[in-house]
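Sending over a structure as structure tokens; questions will come in a sec.
Just one protein chain is left out here, and the rest sit where they should.
Presenting chain A:
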Amino acid sequence: MSLRILKTGPQCSVQDLGRFGASQWGVPVGGVMDIPALLVGNLLVGNAPELAALEVTLGGLHVRFQSDAVIALTGAWVPATLDKQPLPCWRSVPVRKGQTLALGWAEQGARSYLCVSGGIDVPIVLNARATDLASGFGGFEGRALKVGDILPLGVWDGHAPQASVRAPERGEVLRILPGTEWTAFSQAAQKALVSEPWRVTPDANRMGAWLAGPDLGLDPPLDLPSHSVQRGVIQVPPSGQPVLLLPDAQTTGGYPKIAQVIRADIWRMGQFRPGDSIRFVEVTMPQALAALQAQRQWLVQIENQLKWRIQ
């Protein structure tokens, strides 16, 4: 049971929910950029939530299945074909041994997920199957995928729902809470953060996205003792241009943090691409918790609906 990579696109790697707890050794959490997309994808193919999938950046992936399976493409909407027949995203689709799946270029959003029944069965390293691209471990040989790679699939009991799920809208808003150094920034900087649009620069990878907009710099610059940073932190290095931290961000940092994207909006961060515009909207802690609650309920509803459609 396996699949073979025929083309990779700009970047494709094996990812799962990430390495929780490994930060005590300085290891980033890693894992998928868009967690709900992985969770729904795994539900659509009858997998446990923690099984690994392929994270495809901007599309372009072609694979051949070397065994029968059920697949689902979630995350960024991407035109796809199965043996040249159009294949919709966010839907469970049975595939046969020998069939070829071809992804075009993502029309909006940045990361699509190919979930396959049984999951991508690479060895578990430090409690996860996620690829740590910077340090070169986990995933498939610790690296991004290449043409000719053959990825083993996990055991599948043959049951998966026949269903589709409506994709969530990303929008251009990220809701934020004030960061630990919010009050160190000038009123002008605080106002600029929430009133101006921010452009995602080409300097964006799985560690962080550098944004372009008004200067938020501190004068004099603030150099903090190293402290925990995590995905969703908006830190401001001396350049004055903010950086949005993503799953592969280092575990600790020293730049001042102007804000933190709320947990419910973390998934959106991974779906912005260079040139896209982001707006930050400040919310309160109760609003942040209500948004997270709503997201969990959405996931539970999907899980309940799909239970009835397992065949």
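Observations
Throughout what follows, contacts are C-beta pairs under 8 Å (C-beta built on N, C-alpha and C of every residue); 3 or more make two chains touch, one makes a residue touch a chain; residues count from 1.
Just so it is clear, contacts and distances are computed from a predicted model.
Its UniProt record calls the unshown chain "Kinase A inhibitor", which is the correct pick from "Elongation factor 4", "Stage V sporulation protein AD", "Kinase A inhibitor" or "1,2-phenylacetyl-CoA epoxidase subunit A". Although one chain is not drawn, the whole complex shows that of A:Q108, A:S226 or A:Q301 it is A:S226 that touches it.
Considering A:R4, A:R91, A:R263 or A:R279, the position touching the chain not shown turns out to be A:R263 (whole complex).
For chain A, the residues touching the chain absent from view are 20-27, 125-126, 132, 134-138, 177, 179-180, 225-228, 230, 232-233, 250-253, 257, 260-263, 285, 288-289, 292-293, 296.
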